[in-house]
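One protein chain is absent from this view; the other protein chains keep their places.
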Amino acid sequence: MGKKHETPLLDELKKGKWVSFVREIERAAEKSERTEDLLGQVENSYRDKITHWKHGGMAGVRGYGAGLVGRFTEFPEKYPGVKECHSMRVNQTSGFFYNSDILRKIADIAEQHAGGLLNLHGSTGDIQILGVWQEEAEEAFQKCAELGFDLGGGGSDLRTPSCCVGPARCEFANYDTLQICYDMTQAFQDEMHRPSFNYKFKLKFSGCSNDCVAAASRSDMAFIGTWKDKIKINQDEVKNYVKKFNVQKYVLDKCPTKCMLFEGENLVIDDSNCVKCMHCINEMPKALRSGDEKGLSILLGAKAPLVTGPRLGMMLVPFYDVLEDSKNDYEWLKGLISNMWEFWDEYGVSRERIGELMQRVGVVTFLEGIGLEPIPEMVNHPRGNPFIKFTDDED
Amino acid sequence: MGKKHETPLLDELKKGKWVSFVREIERAAEKSERTEDLLGQVENSYRDKITHWKHGGMAGVRGYGAGLVGRFTEFPEKYPGVKECHSMRVNQTSGFFYNSDILRKIADIAEQHAGGLLNLHGSTGDIQILGVWQEEAEEAFQKCAELGFDLGGGGSDLRTPSCCVGPARCEFANYDTLQICYDMTQAFQDEMHRPSFNYKFKLKFSGCSNDCVAAASRSDMAFIGTWKDKIKINQDEVKNYVKKFNVQKYVLDKCPTKCMLFEGENLVIDDSNCVKCMHCINEMPKALRSGDEKGLSILLGAKAPLVTGPRLGMMLVPFYDVLEDSKNDYEWLKGLISNMWEFWDEYGVSRERIGELMQRVGVVTFLEGIGLEPIPEMVNHPRGNPFIKFTDDED
Amino acid sequence: MPEEVKKKRITDIGPHDFHDYLPPVIKKNYGKWAYHEILDTGSMVHVAENGDKIYTVRMGSPRLVSGSFVRDLCDMADKYCGGYLRFTTRNNVEFLLDDKNNIEPLKKDLEKLGYNVGGIGNVVANIVHTQGWVHCHTSASDASGVVKAVMDELYEYFVEDKLPSKVRIAFACCLNMCGSVASSDIAIMGMHRKVPKIDSEKILNLCEIPSTIAACPTNSIRPDTKDGKQTVKINDETCVFCGSCYTVCPAMPIADSLNDGISIWVGGKVSNARIKPTFSKLVIPFIPNDPPRWPKVVEAVKTIITAYKNGAEPGERVVEWIERIGWTRFFKITGFEFTKYHVDDFRLAETTMNYSSQVRF
Partner (left out) sequence: MPEEVKKKRITDIGPHDFHDYLPPVIKKNYGKWAYHEILDTGSMVHVAENGDKIYTVRMGSPRLVSGSFVRDLCDMADKYCGGYLRFTTRNNVEFLLDDKNNIEPLKKDLEKLGYNVGGIGNVVANIVHTQGWVHCHTSASDASGVVKAVMDELYEYFVEDKLPSKVRIAFACCLNMCGSVASSDIAIMGMHRKVPKIDSEKILNLCEIPSTIAACPTNSIRPDTKDGKQTVKINDETCVFCGSCYTVCPAMPIADSLNDGISIWVGGKVSNARIKPTFSKLVIPFIPNDPPRWPKVVEAVKTIITAYKNGAEPGERVVEWIERIGWTRFFKITGFEFTKYHVDDFRLAETTMNYSSQVRF
């Protein structure tokens, strides 16, 4: 079977040991003819060292303002198969768990109604089906929906929430990341499908401060599991680790607050000074476990650089008892989120992420706006400059 | 001898173990009558909880724009002795060394031509003689001058340079702080006495990074002694210290780069990773000494909070071989200083300290302006945001 | 009636409930895992409080995959683990086995099919990345191609555990940073270097001028008129080529064949283990695009990995190593040049300077 387009440059990327995306595009093209033109267009970019996609153009399904990213080639004549080449964002399962049955069905849809290509997964977390044409978008969507999969977020809306593997397969999880991710996604379907925010808003859930879903570096609201009480110590297992490696050097000396010490052979932790960094637990999972009073911290405002510079998540709520709140259908959390969205709606400007708003109006004003008190956990240190705005309530 | 003014509040401050400034004002008043009114005015402030000095008013000596700080009372009728109450700033000796002979003569001047009160020393370093009247300023000045003491800086000029005790009485000194402080003061007499800068400019000299004259927290240009080569180790003395205290815990573990270790009983330092913080030398002065290749670092831009916030000194020149340069009458250093003053003169605005100018125009522009290259020593870390201003010379 | 119900459009149902796809042993021990052990770079075991075990076999993925790829996975999963599998947050595939004896056969089968087993432990993890020339209009470089070239070179570090700690590499084809590279051990990022062109013919149709102006981080855009029509102008002196204006306004294209390329960043970290999360820092401001295999980018990444491997102590992430030896030495060791571009000049620039006399010589 002859190739539609010669791709000498891309062919170079079939060499080497790492599995090749070029090979994948080719395999997709075997099933979905239009993707031959994708190969051609990408080869063209490789030659010209420039993208050949046009900016903008609409794509979508009825009643939804999100879920499809429109994409059109600059060269519709040359590459008619990608005249339209939209991506459909299909909301993944919590923790990315699947079975072969469902995955094959999704592959079917990708091959039958799109370019046979997928991103598993998009950077936000969605299953992305690439190469969708507008005319078949609705059908592809409904086929996904029949499998129980709705579309994900896009545009100025709540983006598809995502979480780490958590309690499903990780002993470190301090709360049920998968469940709350699912529950919140369900609770905010309207906010996901019908963009009406100033800009995007992302939620991610990590079961502990290892933050395996990188929540605090890329979601407006990051949920990081933690505990309030003492680390549980199995002294026998500590002794086993001591036989295996230099626990003093690699664990105790690296504790950020140096709150651990050996009393004889026994490990002692000053838990009041532990910052729940996970390091000791990571190094000695058999010997140490987080406490019983589990919950999560909420960090606010992480985002990419544009416009005012990159941000990491800032400590907003040191301890949220998610288990308790889930019994009331997350009343407290939903209240907090809706306070934030209202404040953002009222005071934010277009294309201003919530972290940027907080920065612009000032943390204290923001806290007042959403109904939280300033507490020392929020700061690295109190102010170092003397420009204090005393208010009259102080007299 | 009855008191001119009752001072029940100030009298409270004669109680207690710490030597009392109220007693000092009283003793001054015994010699210089006018100072009785100072007591009265200060008591008045203690009653009213507010200062009673007027803002501004001129005082000075012929041909000098600096050296006297004018001060007038709000209540000249009530306190005629402090109708005028100027401070004369007399340039201290390097390292604040005196003998009884000269100090008595300075006390004479203070008693005969002022309020008999002194600050030993002002925060910048000057001997301050308080309570001078304009009419006697010239005579007081010339009497100081006859003793070999000129006036110090004030206003928008080079302020009186100052230094730590350095090689005179400290084993840690890496260069001659007293000599260069003296030499620079002499070199810039005109810049000190005749204000023509945008704002004040301060020079301070510390012999090592302990920074005992707090140069890097309060002088536009801070000179901090350092060395380039290896710390000298006396292993016998190390062993003596090991007998006295936990050297591992209190020295090695506190080294900021953890670049020291014991090989057997011998202390080994990875000097390439030593940041010359002085900690280990401070703790074991008998065992450790800085290297032979001595010099100093220059830090730029420290200042008080107004207007754009407080600043600490920023690393500008990691190593300056002051001994070598002093042989050429400090040609290099004077060049650097004059480049800075020219740049400041051209691009700075009134009441803008040089650190604020650097911040406003950007460090790279500032460095180009004064003829230095950007180097990694200047930064805590390279930029973390992607907003790079590529220039055409890059093509 | 049933006819109608069947035809009813399904909306707002959210994602499929994950419970349906949990393997039985996970369902049973959900939230009751006691500890894990890494067996090798391709497999690990999690042990439940009751002694139950789940074995994970991890396999690399290019993320941009065909339906056939998916079917390969499914076949393997059916053969070895009751059809259960998951993807990781870094786009790897994880097969979830309850029988230890299936680990080696599965690995062999995967390798036979040309897949890469590895990625667990002190390895270079799969490179998180973005669309590039395959799908995005903003890209300053391709994504998948660069990632492929780099991973070919670093292959040994995916399959063997021989680094001091985890190394997370991420790629983003423009400053929007969809690959969330901002906090990676090594970040590779597409860079534009030319001021956007302004298509004054189309701008009024395609763009909202006030929001275009607001999009600029350096306030470089001003309203203008050309031939009597409203348009904008850009201050060349202050534009930092970020492409933010283009993102909101298609009439301001910024991509440029000759001037686009790649920058390299180092020392970011997401986890809170030991030290706090931190951004990656610039180390190479620009490498011209050199498809298909970007040799200089590959070389730069390799240089960093090698220096890190030789210099870091066990357990030190890249940033911990660099902070211990200092940035001056990092530049010395790697041979990368420190330039004016490395000195921050954006909004919070002054907080990045060295306010101390602490330096290494």
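The first chain written gets the first letter, and so on, giving A, B and C; residue counts start at 1 in each chain.
What we mean here is this: contacts are C-beta pairs under 8 Å (C-beta built on N, C-alpha and C of every residue); 3 or more make two chains touch, one makes a residue touch a chain.
Since this is a predicted model, take the numbers as computed values, not measurements.
Touch with the chain omitted from the figure is made, among B:Q142, B:Q248 or B:N266, by B:Q142.
Contact with the undisplayed chain is limited, among A:L38, A:L252 or A:C274, to A:C274.
In the complete assembly, the contact with the undisplayed chain comes from B:P167, out of B:G40, B:G81, B:P167 or B:P318.
For the chain missing from the display, the contacting residue among B:L9, B:V242 or B:L372 is B:L9, taking the whole complex into account. Seen from chain C, the chain kept out of the figure touches residues 272, 276-277, 348, 350-351, 355-358. By the touch criterion stated above, the residues of chain A touching the omitted chain are 209, 211, 216, 224, 226, 228-229, 256-258, 272-277, 297, 299, 311-315, 318-319, 359, 362-364, 367, 374-390, 394-395. By the touch definition given at the top, chain B reaches the unshown chain through residues 9-10, 12-13, 15-22, 24-25, 27-28, 30-31, 38, 42, 45-46, 48-56, 62-64, 71, 85, 87, 91-104, 106-108, 110-111, 116-121, 123, 130, 142, 145-150, 162, 164-165, 167-171, 173, 176, 178, 182, 185-186, 189-190, 193, 209-214, 216-218, 224, 250, 254-256, 275-279, 282-283, 285-286, 289, 304-310, 312-313, 349-351.
Here, only the chains that are shown with their structure count from here on.
Chain centres were defined as the mean of their Cα atoms; on that basis the chain farthest from chain A turns out to be B.
Note: centroid distance chain A to chain C, computed from Cα atoms, is 12 Å. Mean C-alpha positions place chain A and chain B at a centre distance of 51 Å. Each of the following residues of chain A touches two or more other chains: 305, 309-310. In chain C, the residues that reach two or more other chains under the touch definition are 175, 177, 182, 217, 242, 278-279, 346-347.
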